[in-house]
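The structure is given below, and queries will be raised subsequently.
The other protein chains are all here in position, but one chain of the complex has been omitted.
Coming up: chain A.
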Amino acid sequence: MKMSENKDEQASGNKKGISLPISRVRLIMKSSPDVSSINQDALFLTTKATELFVQHLALSSFNNGSGKETNTLSYSDLANTAEETETFQFLTDILPKKILARDYLKSLEQMQEEDGDF
């Protein structure tokens, strides 16, 4: 099935077309266990939904974050939004907040001291 025409003619934002390649989305879907087959409409919808999701995540993170001052969307904006917004919580594992190594080691030490009391 030729989806390349859609990719070229239509950007995801305007009209109702899609930009993401359906074939790639299908590959990801098929990697899910228990999935036998996917009908064409479902494939299209999932692809379109993914585009909507990317827009939603990017914009929410930007509005939510400190990017407004720096005019940049940064990783931490995403991580914070994932933690604070319910609908994005399924992302917390892949968008972990980052801490400085120094702070991590400090908290490790603290935990070890507490253990030592036993």
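Points to keep in mind about this one:
Convention: contacts are C-beta pairs under 8 Å (C-beta built on N, C-alpha and C of every residue); 3 or more make two chains touch, one makes a residue touch a chain; residues count from 1.
The definition used in the following text is that contacts and distances are computed from a predicted model.
Of "NADH-ubiquinone oxidoreductase chain 2", "DNA polymerase epsilon subunit 3", "Myotubularin phosphatase domain-containing protein" or "Peripheral myelin protein 22", only "DNA polymerase epsilon subunit 3" is the UniProt protein name of the chain excluded from the display. The chain not displayed touches chain A at residues 7, 11-13, 15-21, 24-25, 27-29, 31-32, 34-42, 44-46, 48-59, 61-62, 67, 71-75, 77-79, 82, 86-87, 90-91, 94-95.
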